[in-house]
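Below is one structure. I have some questions about it.
== subunit A ==
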Amino acid sequence: MTIYAQLGYTFLGLFLVLNWGMLMSATFRKIVARVAGRHGIPIYQPWIDLVKNAGVRTTLSHGTMFYLGPVFRLTGAVGMFLFMPALVGIGNEHWLNFSFQGDIILILYFQLFGMLGMALGAGEGGQPHSAIGIGRGLAQHAAVELPLTLGILSLAIQYQTLSLVDIANAQQGGILNWTLFTNPVASAAIMLAALGAFGHSPFNLVKAPNEIPIGPPTEYHGSYLGILMSSGAIIHVMEAALFMNLVFGGATSWIEFIIKTFLIYFYSIFVGVVFPRFRIEQSVVWFFKLPLVLGIIAILIYSF
Partner candidate 1 sequence: MNELLKKAEANASTKEEKSFVRPEDEEREVIAPDGSIIKVNPIYDYFSGEKPSVEKPNKGVVEKFLNWARAESIWVLGFGTGCGSIEIPPLMTPRFDAFRFGVQMRPTPRQSNAFIISGYLSVKTLKRVIRSYEQMPSPKYVIALGSCTINGGMYYDSYSTINRLDKYMPVDVYIAGCMPRPEALLAGFVKLKEIIKSGKGEGANLYAENFDEYKANQKKVIKDWNMPDYNW
Partner candidate 2 sequence: MKSLIERVSTKYNLQEVVQQRDNLVFAYVDKELAIDMVTYMRDYEGYAHFTLMSCVDWIEDGKFQLLYLLNNPETKTEFGIKVAIDRDNAVMQSAHHLWEQIWTYQRELKEAFGIDFPGSPRVDEDFVVEGWDDMPHMRRDFDTNKYAEETYFMREGRKSYDPATYMREKLYPKQPVTAKKNKDEQ
């Protein structure tokens, strides 16, 4: 396959993932509304918001880093997509994107990359609420990373590879081959950390609009916010895709991809609907308790 064909497939996949992410967040809000007995937003509301944000006339800048913050965030989102296989299995070689041996390390880095970029950009915005949001976000992310990384290392030892494609391919051929059943302890650590990685309630203190600071994006408006919204949509799908590839056997078709990411995303939503929001010190401590212990056990099992 030529590099151009590869690029074409990658961009097509990115387009699909972007729209699927926006549809997913709209569906989430629609479902929450229906649970509350409301009609809720029209299902196409995220696209309208995107157009409206692009049509905002005033654009203020606080400096170069302020511009680059959303760009970094988008880079992190697209980077996660580029180096993660969208579909695996026989006959899906053109949907592997640019994944390579050791791409898990890169994807873990890209998870943090957008956040750090936002931290720099929002910091230049000079809004004190942004600084509070960044402090909270990075603290929570550090707490999430630890059990997540331990779980992923356990999988790496189990499958003797750092390639996401190999891990996903190794789980093909039946539900009982999924990591969920072959390595339940590591799966539990990863899926508990996933709650924090998605950033929904109870771990949404960082950017919940009804907290006094909306968090890092306080100062972003117009097109900046549009970029942040679209990258947020991509990140939600790609986080779900990461956990799908790690724990739930990857996807061999787009239908499977959509169903699995939807279910993984809604696992975090359902937890969020049930539990109220944690304060930041509570959430950090929470990740350092059960998920961290599970992660250590998962490592120890495969160390001997």
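Selection rule, in plain terms: all candidates are chains of the complex that A comes from, given by their letters.
One rule holds in what follows: contacts are C-beta pairs under 8 Å (C-beta built on N, C-alpha and C of every residue); 3 or more make two chains touch, one makes a residue touch a chain; residues count from 1.
Not measured: the values here are computed from a predicted model.
Of the candidates listed (1 or 2), only one touches subunit A in this complex, namely 1. Chain contact summary for the complex, subunit A toward candidate 1: residues 29, 33, 36-42, 45, 48-49, 51-52, 55-60, 129, 209-210, 212, 214, 217-222, 225.
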